[in-house]
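These notes are about the structure you will find just below.
The complex appears here minus one protein chain, its other protein chains still in place.
And then subunit A:
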């Protein structure tokens, strides 16, 4: 009997494990399949559809052309954020170039009976900032939005990803989406990051290590002690930049930090439903022996504050590192890319990035515009002045962040230092409204993309954490927190 059992058990165990061990992603995927279409293509249910003014206009128009209606208005959430002016005291018309999209969204929401969070709503803000903040983004759900940084919401433990406008129309009309099953990657951030090293530095460091195409076709689970040690806002920052190394989405499995953050949020479930939800959410973690298609390990103790020196987020290093010399690069394509980036940014090989004068310092965007970001920047700025050569802007991610910061007196710290204190929106991250960097000018920015022209035609962008942006604003030249203090 015993012998028989010991013979049977291991075999059974192995086959059980092969059949049942799942990653966090597998669990979400499986619970959202409506239908298998063919090969690796499935029709999935969308639990949360976030809509904003810039990528929805053409989608609603497509609906109208084919005489279709919004399928599930109760799972659709709309907000204006991208093209809206961030000038203090703005209205929907303050930036005239934005009027078309803002009024289109109003009209479309009215026609389809959708709730719209308009410019003057106390819940207004960047779509990826308000979805977690209001408790719209819930663990275990699928969430899409016509914007690539939708992955931000993965920090809440949902599977959130960006879609195009045709897909927006498809989701509006069917509350479902066609998907190829992505591969699974896990990034383990081990150890503990040092003083002055933030979530932004962790993710920039990762992208510098793996390159901008490493995540293609994958969803990424962020794990490890350094991730567990982060608050929700830091996790949102990490997940935000998943797209910057090509991943479809990034997420952190929910834990007590997530539940504490969510409890009592206006759109989160309440009472008995809340208890029921939390006990379900606790089951979502990747099983201990679940297999990933790719794993990456990062030792956080070695990470220093990061600043980008090129026109791609992978062009990044700490300020104590010399810039690469194209002459040393063997790969001709990479060499040419670096040469072009240097020429675009007005940099010379061999010279350090530290000490380079900047013209603009931007604290904002869905990467780094939450309260903890503003607190970190304010700590650096307090009692100091923005250098005379620098225009400093602080653009909170949402009205709620703005109000909370004001209640703490952060606005006063920023304005006393000479920063502009603006209304919530995307602002100088994408320069689709009138917040842009002038041609040839250099900006240190807490946003997520340093592409050519991203912050305006011929603008030059260096990405960094809010603390590094603040330190640079004060010094007038690129530096990090330690550099400012030393």
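The rule we apply is simple: contacts are C-beta pairs under 8 Å (C-beta built on N, C-alpha and C of every residue); 3 or more make two chains touch, one makes a residue touch a chain; residues count from 1.
Here, contacts and distances are computed from a predicted model.
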| item | value |
| --- | --- |
| Identity of the absent chain, which is to be given by its UniProt protein name, from "3-isopropylmalate dehydratase small subunit", "ATP synthase gamma chain", "Oligopeptide transport ATP-binding protein OppF" or "TRAP transporter large permease protein" | "3-isopropylmalate dehydratase small subunit" |
| Option touching the unshown chain, where A:37, A:263 or A:327 are the choices | A:37 |
| Among A:21, A:103 or A:321, the residue in touch with the chain that has been omitted | A:103 |
| Residue touching the undisplayed chain, where the options are A:20, A:91, A:225 or A:276 | A:276 |
| Sole contact to the chain not displayed, among A:70, A:163 or A:347 | A:163 |
| Positions on subunit A contacted by the hidden chain, ascending | 31, 34-35, 37-39, 41, 43, 45, 47, 54-55, 57-58, 61, 66, 68, 71-72, 74-75, 83, 97-98, 100-101, 103-104, 106-107, 109-111, 113-116, 121, 138, 140-141, 146-148, 162-167, 169-170, 173-176, 178, 212-213, 216-217, 243, 246, 248, 266-267, 269-270, 273-274, 276-277, 280, 312, 333, 336-337, 430-432, 439, 449, 451-454, 456-458 |
